[in-house]
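With one protein chain withheld, the remaining protein chains of the complex are depicted in position.
Labels run A and B following the written order; every chain starts at residue 1.
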Amino acid sequence: MFKRFDGDARQPVEIFVDGRPVMAREGDTVSAALLASGLDVRRQTAVSGAPRLPYCMMGVCFDCLVTIDGMGNRQGCLVPVRPGMQVEIQKGKREIGR
Amino acid sequence: MTLRADAIIIGGGIHGCSTALHLCLRDFRPVLIEKDYAGRHASGVNAGGVRQLARHVAEIPLSIRSMDVWENVQDLVGDSCGFDSHGQVLVAEDEAELEICRARVADLNMRGFSHEELIDAKELRKLVPAVAETCPGGLVSRRDGAANPAQTTTAFRRQAEHLGTVVREGVEATNIRKDGRLWRVDAGGETYEAPVLVNAAGAWGGRIAASLGEPVPVETVAPMLMITSRVPAFIRPVVILRGRKLSFKQFENGTVLIGGGHLATPYQDSGETVLDWRKLQESARTVWELFPIMRNATVVRAWAGIEARTADDLPVIGPSARHEGLFHQFGFSLHGFQLGPGTGAVMAELIATGNTNTPIDGLRVERFAT
Partner (left out) sequence: MTSNRPMRDEYDVAVIGAGPAGLAAASLSAQSGLSTLLLDENQGPGGQVWRAVTSTPLKQTRLLGDDYWAGSKLVEEVRASGAEILQGATVWSLDPHLELGISVGGGSQFIRARRVILATGALERPFPIPGWTLPGVMTAGAAQTVLKSSGLVPSGKTVVAGQGPLFWLLTAQILRMGGQIDLILDTTQRLNYLRALPHAAAFLRSPYLLKGLAMMREVRSKVRVVSGVTKIAASGDGRLERVTYEVRGRSATAPADLLLLHQGVVPNVNLAMSAGVKHQWDEIQLCWVPVLDSNCGTSVDGIAIAGDGAGIAGVLAAVARGRIAARAAVEALKPEAGAKAPSMDTLRAALAKVERGRRFLDVLFQPPKQFRIPEGDTVVCRCEEVTAQDILDSVAIGATGPNQLKAYRRTGMGPCQGRLCGLTVTELMADARGKTPEEIGYYRLRAPVKPITLSELASLPKDESATKAVVRG
């Protein structure tokens, strides 16, 4: 869907998506890094399990919800990546506190 | 134009709607007047607790009668109302609180009520596995449960209308007066007249009573609630605390409702409320301590509904002490939702027959007469 523009000279940042290493860039939000990763990062809704990807990228639609460092339901489009960050794709109703 | 009805009910909350419905079942043709829409205030936005547990003894018979109606609510209104009966549990946070619970059960048993049971730490953990380890026990009322308040009030309203109630929403009842044997009320360009007037106006019930020369000491309050996003099922009964202000309930869809009676500031004339977030922060802290599993759950909404609280925390139910044909049904003081279905039945009985088998003596308006 998306590729990185060639002239991007920002520092790489390594994060983990469901345990797999992914190279993001400094200044990426989690959702941007996920979209650029080429991985299947579709979450499942808590209501019906339907697949979704980020829709608005500006914090209003909540279709980017992910678990970040163990904390669930975070808006991936608002959270910047940090080295070593653990991101989990949410499948259906997540565990509380995870 | 003046329109004739068998009864005029003011207030489209769970109480007004339930009374309308039960009057229809007795072949009355009531008109129900609601200034906003049915369930706009407390009836539609309360915690949804269907609770006999921890009630004042004066309202226990009414509560038990109401429970019977709840258990058949699907047949009555053609809607589940989201009612489930996974029980309600009162948690004692320490031995002293447990001792009070023990005395309560003994007192109730002596009066012939057996719906509340004392439970020890083991049974508490069985019913509410997620509760903090330190709690030594509590009380359970197993037939209790919860329902969806907006769905319930809407269902009662719909069924009342279906059975013949004229429902007028978005119009205020004004100029309430009695001409001879008939009550007359203006609403939305019409005048309605009927031999019976039911004051089921919730937070506005006190004003109506006072305007008819029967003042009741009530204040307007707005208990706050907040709800979390969907989380996996971890708790079935409704949980309330003995000491601190907290009630806690997980719905079928996974959302968790947190309430307990911290108050917002009500603005009665605009129908609005302003939430007190410092108090909600207190509720959040209590949940944080007692249900560690909830710490990362997200609060998605918070709100408050306007209602009336009387000086003795008990509702005013039954015929007026002053006017023939006037009946009061308001002042439920933060615990009227469960009572709604049963009270409507009792009111209809009182209006139609002049009598009821359900003891309501401690709830009559006379107690405030000076």
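We adopt the following convention: a contact is a pair of C-beta atoms (placed from the backbone, for glycine too) under 8 Å apart; a residue touches a chain by one contact, two chains touch by 3 or more.
If you're wondering where the values come from, they're calculated on a predicted model, not measured in any experiment.
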item: Absent-chain contact - pick from B:Val31, B:Leu76 or B:Ala150; value: B:Ala150
item: Residue among A:Val22, A:Ala36, A:Val66 or A:Val87 touching the omitted chain; value: A:Ala36
item: Touch criterion as defined above, residue of B:Ala200, B:Leu257, B:Met294 or B:Leu334 at the omitted chain; value: B:Met294
item: Positions on subunit B contacted by the hidden chain, ascending; value: 37, 39-40, 44, 148, 150-151, 153-154, 157-158, 161, 169, 228-229, 253, 272, 274-275, 277-278, 280-281, 284-285, 287-288, 294-303
item: Hidden partner chain, residues of subunit A it touches; value: 1-10, 25, 27-29, 32-33, 35-36, 42, 45, 47-48, 50-63, 65, 71, 73, 77-78, 80, 97
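The rule is simple: only the chains that are shown with their structure count from here on.
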item: Subunit A-subunit B separation of Cα centroids, rounded to whole Å; value: 44
item: Sites on subunit B touched by subunit A in the complex; value: 229-232, 234, 254, 293-298
item: Subunit B partner contacts - residues on subunit A that touch it in the complex; value: 46-47, 71-73, 93-98
